[in-house]
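Below is a slice of the complex: some chains, not all, each in place.
Per-chain numbering from 1; labels A and B assigned in written order.
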Amino acid sequence: MFYHVKNLQYHAKPIRPDPIFAKKLQEILGGQFGEISVALQYLFQGWNTRGEEKYRDLLLATGTEELAHVEMLATMIARLLDNAPVGDQEVAAKDPVVGAILGGMNPQHAIVAGLGAMPVDSVGNPWTASYINASGNLLADFRLNLTAESQGRLQAVRLYEMTTDDGVKDMLSWLIARDTMHQNQWYAAICELEEKENIVVPSTFPRSLEKHEVAYDYYDLSGGTESKHGRWAQGPSMDGLGEFTYIANPKPLGKKPRLQPAPPYMHNTALPNPPHLPPMF
Amino acid sequence: MFYHVKNLQYHAKPIRPDPIFAKKLQEILGGQFGEISVALQYLFQGWNTRGEEKYRDLLLATGTEELAHVEMLATMIARLLDNAPVGDQEVAAKDPVVGAILGGMNPQHAIVAGLGAMPVDSVGNPWTASYINASGNLLADFRLNLTAESQGRLQAVRLYEMTTDDGVKDMLSWLIARDTMHQNQWYAAICELEEKENIVVPSTFPRSLEKHEVAYDYYDLSGGTESKHGRWAQGPSMDGLGEFTYIANPKPLGKKPRLQPAPPYMHNTALPNPPHLPPMF
């Protein structure tokens, strides 16, 4: 269960409105690696955690913080949109600055949202749960979380480079610092799990059931040999259970498939002389 | 540029048709972490790589292999659908096995695809590029790749548990082994980059520009203290640049936001007595 307080977790106040930047900032609110993604991803992972209370707590605490970041960004975007102009864009083009603002805005910020933030990314794609996952395997999920914080901090840093507004920069520098923490945090949790299990997810599948003979081969299926000298092509494997081998010219191991004709009730292409195939099964 | 040979990279032949399992197997073909996702993700990352030929080669070689996995899964699914029954499902229900087959199939396998594989997941959602990313930052992307192989191997292992068909198991055990390699491989590449840079992505943003004072605080925003004793709440941070601190009761640092009224041309809610706000900027 949740409680809300009206104060923001950190300041979210620009020096001046900037509806063009409002559009761009949507990326880390409602984009693939934005705050809605991490908030819901961590919460779902937490709610689904079965029996590891330490990790459940970690997930729910961090997911709850991300909700505060959603709020900060929504607030900042609404303020960047303060009194954003609307009006005839072609006429406005005569004043290059007004024209640029009208041309650079997301038109839905005015038409749909009345100068408010939206759960969309920087080109207007609505947020979708296709972005996130909660698999029940914490090592798999913490890797997804570390990834999300890596991509998210990268995007925040790029946005930092795109503005000259000290208020926006102040907020971004705070969010970037939290992303630093969250990368450190998932990294720490991953180390803990990798030590207990193994680096290969899931660690519980008996290795005897996989085709061990291809489990450490590097197949170079793209011309050139630049990748030959990478760590992945020689030496003991990272999981300590094999030896990397470089295969310069990987050959197919399977046959050329021949599929059975479709039954007539499918009305696939009519075969005038359907081949007399040996029975497949 | 690509070349195709007709032989499969590995066998993809079930012992007998099983249209219900065909539906499930779609998950690792066209789902969030299926083979289409990794194929296109690695290829786009490779094509966008600027100046690191070793990594570019690694990405393109692996992406090219994943195309072969897409082909293997598509072939296996088409064979699992061989002569799949259609027909009146209510009538069929009188024979529990036929009824179960009709009820458990993806109806689009018959109606839309004529007993062929589709670029969709196990519940029929079409594959979408929202699943993937190529950020230009290789550490961020290799983490996404390690994640994809972790989630993907987990799903393949679960599917392995769901079938008794030795042909399907044979193919899955081969794919699972390749996922073992690919987890090892991205892990190796990540280690290399983390050594050169730092574990925090992106490593090139000057730390002086982030709010260092909150970069290592663990905020416990969910009741209980189970997460207090985790590695993320004490000791030196994983990036070696700070000290984890546990904050039991994080307080808001920002103010309660008050937004400006909207301009009249937005036709937001009419305020009979609009408050006389101090100018916001």
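Convention: a residue touches a chain if its C-beta (ideal position, glycine included) is under 8 Å from a C-beta of that chain, and two chains touch if they have at least 3 such contacts.
Predicted model, so just to flag it, every value in this text is computed and none were measured.
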Looking at 2 placed copies, how big is the full complex in copies? 6
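The rule we apply is simple: only the chains that are shown with their structure count from here on.
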Rounded to a multiple of 5 degrees, the Cα superposition angle from subunit A to subunit B is 180
Whole-Å distance, C-alpha centre of subunit A to that of subunit B, is 8
Given the complex, residues on subunit B that touch subunit A span 5-17, 32-33, 46, 53-58, 60-62, 64-65, 68, 72, 75, 78-79, 82-83, 86, 110, 114-115, 125, 128, 130-131, 133, 135, 137, 139-140, 143-144, 146-147, 150-151, 153-154, 157, 160, 173-174, 176-178, 180-181, 183-185, 187-189, 191-192, 199-202, 205, 209-222, 224-227, 229-232, 237-239, 242, 244, 250, 252-257, 259-260, 262-263, 265-268, 280-281
